[in-house]
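Below is one structure; the comments refer to it alone.
One protein chain omitted, others in place.
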Amino acid sequence: MVSERVIRNLKSEFRTSALAKLGLVLVVGVVLVAVFAPFVAPHNPTAQNLGESQLPPLGFTETKETTTSEMEDGEVVTRTVQERVEADAAHPLGTDGLGRDMLSRVVYGARTSLAVGVLGTLFAALVGVPVGLIAGYYRGKLDDGLMRFADVSLAFPSLVLAIALIGLWGRVAVPVPDPFVVAGLVSDMPERFTLPGTVIIVVGLVNWVWFARIARGEALSLRDQEYVKASRALGASHGRVIRRHVLPNAITPIIVLGTVQVAAIILLESSLSFLGFSGTTLSWGFDIAQGRDYISSGQWWIATVPGLAIMLSVIGVNLLGDWLRDALDPGIEGEGGV
Amino acid sequence: MTDADDGAPVETVGRREARSGGGGAPDEPLVRVRGLRKYYYEDDSLLDRLLGREPTSVKAVDGVDLDVRRGETLGVVGESGCGKSTAGETLLRLREATDGTVEFDGEDVMAMSDEELTRFRRRAGIVFQDPFSSLDPRMTVGDIVIEGLAIHDEPADPPADGRSKREWRRDRAAELLERVGLSADQIDRYPHEFSGGQRQRVGIARALALDPEFVVLDEPVSALDVSVQAQILNLLGDLQEEFGLTYLFIAHDLSVVRHICDRVAVMYLGEIVESGPTDAIFESPKHPYTEALLEAVPRASVEEQGRRVDALSGDVPSPRDPPSGCHFRTRCPEVIQPPTIDIPQEQYRGVMDLRDRLEREGFSAESVWETLASEHAGDDEFERDPVAFKETLREEFDLHGLTGATMDTVEDALEILVNGREGEAADRLRDAFTSPCEEEEPILTGETHAVSCHLHADEDYDVDLDPEDVGTAMGGMAGMPDGARNSDEGDGSAAPTGPEDR
Amino acid sequence: MSDSSAPTEASAGDHATRRRGAPDGHADDVLRVRDLSTRFFTEEGQVNAVESVDFSVRDGEVFGIVGESGSGKSVTALSLIDLIDSPGRITGGEVWYRDADLADEFRGDRPDAVDGEFVDTRRLPEGVRRSLRGPAFSTVFQDPMSSLNPSVTVGEQIAEAVEVQRRARANPRRTRSRTQGYGLGRLLVDAAVPNRSFTSESSHARAVELLEQVGIPDPADRAEEYPHQFSGGMLQRAMIAQALAGEPDVLVADEPTTALDVTIQAQILNLLRDLQEEQDTSVVLITHDLGVIARMCNRVGVMYAGRIVERGTLSDVFDDPVHPYTRGLLGSIPDLDDPAPRLNPIEGNVPSLLDEEMGDRCYFADRCPKAMTDCLQPIPEYGVDPGTEGHAARCVLAEREYADGDALPADHFARNAGVRDDD
Partner (left out) sequence: MSLGRFAIKRTLQGIGVVWGVITVVFALRFVTPGSPINAVAPLDADQETRRAIAAELGLDQPLYVQYGQYLFDLIQGDMGFSYVRGQAVTPLVASKIPATVELAVAATVVAIVLSIPLGVISATRRNQPVDYGATLFSLFGISTPNFWLGIMMILILAVEFGVFKTSGRSVDVGDVVLSTVGPEPFLDTLLGWLSYITLPAIALGTYFTALITRLTRSGMLDELGKPYVRATRAKGLPETLVRYKHALRNTLTPVVTVLGLQLGTLIGGAVITEAVFSWPGLGTLVIRSINLRDWPLLQGSLIVIGVSFVLVNILVDMVYAYLDPRVAYE
């Protein structure tokens, strides 16, 4: 239910704001890349090729470091060989320590980030919004209970709670067949895409409170609106009032929060996989963790490239959120974080 | 019951005349409210109880009796916070009452089951004040108007002419929009595309869609400009005539009430202080509050220029802690003196104001000193001068010219106050100046024109030990309409407990 | 739209001949507003909120501006005190304020800003214009709760108003003196820790005095309280106290009693009148309530769609209205003392002030029961004849009789009307 006015606001805000345009371009770009990853990626992101490891991105010539250990005279001798390596046009963003193509890994990493961001947010919203609406609408003990529970829940930082839960529950990964590969449209690409199931559930569980809070606040103010009273006076049941009046009028800030949450959850996911609490290795955070070991030896791009990818996609989502907020509903900045 | 009317897509125009008097006996009121109370409780959480705090009750509506007769417009008028809107919503059971009964056409609304309540909702509607927040911004005006029909799944059977229920409802919405002065082709527009007056018309159409008999109009024109307000008032009058509607008209604007209402009830701090036929209320008000309200309204005519109003002093007290006895006594210019006291009314008012500030508003002697000090700012020589202190208070509370024993008492209290013992000063004054108005709650008394005021009670509270002096003391008051002082006549026979219409 | 800021440019008709002279050029004038226009440049388009408004205010009188919502009356008030915020801008006109000292000061530098004892505040430097706020013009706003800072005590806010005038008097030529001894560091500290580093003990004492003057009991205690601890009526008193701090020549009261109940309104109106009489202040009273106008005002201007459509003394406007809008407004109000069975409302709604929707015609013509073909021309302000001096109306009926033959066809505006016009 989007009124003409909302659309007009969106349009005028979009026209006047260059940042809104940039945001849309970035988000659409990331979504397209993630969906059509097998077509975009030049190589199989998991294919190792030690012969082509540590290639720098195009335009750079860097040193490659190979360490060999041999038994010599009963002692272990470690030799480090350094050689100059030119960039290779086949790997425009270079390769990692195992010779996997960085560009392909970044492309597939977008899938993970986006899947976790969107599904985690949906999960959080599906739990949080109904609870918040009901608590705010009926108030009373239910509401008190929810708010106290929310207080307790907020006392644990999302990241800490998430790693604790993942630590307890284990890292469950759900392999999903890639339809493009199954259909035979592309070859040489991973047949399955690994969905980090625990991560999605956990980020949803640690972030639903934000949705509950927003939905509650909206319901709390909407329940005293005269049109809600008018509807009650016509004989509408509470259920009908919530469905027909409260939810549609609360949806705008929920959508804005949703975009903020997608950004927050993408960051959270990258943190989790950086710390090794993800179910998949095709993730930007995981690659940064890998690349971290190479910084001191000069292979700066392995950690840098996936980080830039995170930054650009989060900037895109944030800009989109700013655009929505400015156009739809000012004044909920700052709610919802990692 | 109106079941005969429901269901079939009957054209509404002109079929309502027969209804007035339809359900019960014609002289029975359609709505009868008795002892309606609505309290809100604050500081009522577990935590507050742990902290040993008593829950505070906000007495929004505190014992209201009303009869709304078929086909009439009963006005409920009062200032903001007097509980008039809460009363309107509570009697429709949009809020749960704390106490009291509401009978609608003989049925007890408070005791209705869900099913009965659903039936009741069809017969009683409401129009709200704010034309902006009373329409859901996400719905078209067409959907808003027919929301009631959708809720009650009306028509019950598919229309005979082959239209779908949906089409039938849409046609009905168009018809209603036309009736309230909008055009049917605006049916798919959203509320924000309309002006305030047009939105209020939509709100009226929504209330009419279910063919109600009774409509609560909660300040329906307060948010509108005068030119548009007049349009809506005319429309409401026309609709009432056409559909035989019964109105409960809640308003703060006395001119509007006078224009549209048949009878009026005046509310103050959750209670009805006066009720009666509109002309009686406006032409010979009995309650000092009603008088003051009428006095205060600015008239739009040249004669108004420079008119100095005897404004009521002070603010309305908080409904968390309403004054004892008569709620109005803290502002009443005619508060009754105890038999032992006989001083000019302004001075008695002054003494009562001083008491009130001491007892209810946390007045502190220190504040007077500070104020005095601020007048002598920069004057290092300034010292606390008890004479100046007392003079300030005499000035503020109009205590000059007291004589004899009363003067001694007041001076005594001032002396105590100079020494910073506020509580003791209050006690001193209370002992001597307790008014009958604060000891006993007045009861709404009278046949058609009822008033809740000790001045008009059966029992004569306004006695004096020396009757000779009463006349001179009270006669000194200026600007008092003649009928106001001695209008007990004709009310003596009414039972003290009953409201009007027994 | 012509920009009418040039002093030589004039509207049509005899309006031109009256500029800087009779009938408005009364000897007692303290304020003369000429051709004032204020526009808002919004995304929907240009809104002509105030359009060529002329009026003058005399010494010690109460001049009323009455109009419905959207008529531009509050924007007129804000334009007087130069407080129009973006996206609004005063696009033209003059605000002549009588101040002999200022006039002498600027006669040499800015001769076009000086006319006798009057200065055109619009042509004064920004700093000087700002320094007029307080001692020359001060304001009472409609909603006292939102017009006072919720986190600063009432006494402190009034003391600020006292202090800033004190500092200005002590060193009138330098606007910087107003913040002397109040550096950035203190400001930042102030933001977090409320203290009185700007205001002095004596301005606080004066604030308490002012609170007492406006009838607030226990002023010393109340001065230490925050706005939310005040009732609406008390807060409006505090607002008035704050406005009095600079001992203004002209007090602009923008709907001062609209948010209040009728008994409290009576208190505030009494107070305003007492203060006005005591201090011989001129008051510009802006309200939608004709009753308040009738009680308080000597002369009145009626605003409609950004223009003053009729003005004159109270009895000119109330007893001999010329403009059909004025008549309609008076006919719309239910009479408290004499109930009529039916009201005579003005049909239709307040028009949009969007520039592209405003023609050159009389803006009221579409709702006017006496609209004639002449009304499609731009209408100047006519002196009403016969009438008292100063009674004027922007209506052809001031000049000629209504003639059925010239009447506009009833559907003239309906043909190209949008939603807003066909109520």
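To keep things simple, chains are lettered A, B and C as they appear, and every chain counts its residues starting from 1.
Criterion: contacts are C-beta pairs under 8 Å (C-beta built on N, C-alpha and C of every residue); 3 or more make two chains touch, one makes a residue touch a chain.
Since we're looking at a predicted model, the values are computed, not measured.
In the complete assembly, the contact with the undisplayed chain comes from C:Ser138, out of C:Asn48, C:Thr91 or C:Ser138.
Of the candidate positions A:Ala20, A:Leu282 or A:Ala303, contact with the unshown chain belongs to A:Ala303.
Per the touch definition above, the residue from C:Leu31, C:Val208, C:Ala223 or C:Ala243 contacting the chain not shown is C:Ala243. The set of chain A residues touching the chain not shown comprises 19, 148-149, 151-152, 154-160, 163-165, 167-170, 263, 267, 270-271, 274-275, 285, 288, 291-292, 295-296, 300, 303-304, 307, 310-311, 314-315, 318-319, 331, 333-335, 337-338. For chain C, the residues touching the chain absent from view are 78, 81, 83, 85, 130-131, 133-135, 138-139, 141, 143, 146-152, 157, 160-161, 164-165, 168, 175, 178-179, 182, 184, 187-188, 190-192, 194, 198, 226, 228-229, 239, 242-243, 245-246.
By our rule, only the chains that are shown with their structure count from here on.
Viewed as a network of touching protein chains, the structure reduces to a simple linear path.
Centre-to-centre spacing of chain A and chain C amounts to 55 Å, using the average Cα coordinate of each chain.
Annotation: 33 Å between the Cα-based centres of chain B and chain C. Of all residues in chain A, none touches two or more other chains.
Note for the complex: chain B touches chain C at residues 79-80, 181-183, 186, 189, 193-198, 201, 225-231, 233-234, 237, 252, 254-256, 258-260, 278, 282, 292-302, 304-309, 311-313, 315-316, 357, 361, 363-364, 366-371, 373-375, 377-378, 396.
Taken in their complex, chain A has these residues touching chain B: 1, 3-5, 144, 225-227, 229-236, 240, 244-245, 248-249. Residue ranges of chain B in contact with chain A, taken from their complex: 45, 89, 92, 94, 117-118, 121-122, 124-126, 128-130, 133-139, 144, 147-148, 151-152, 190, 192, 203, 206, 210.
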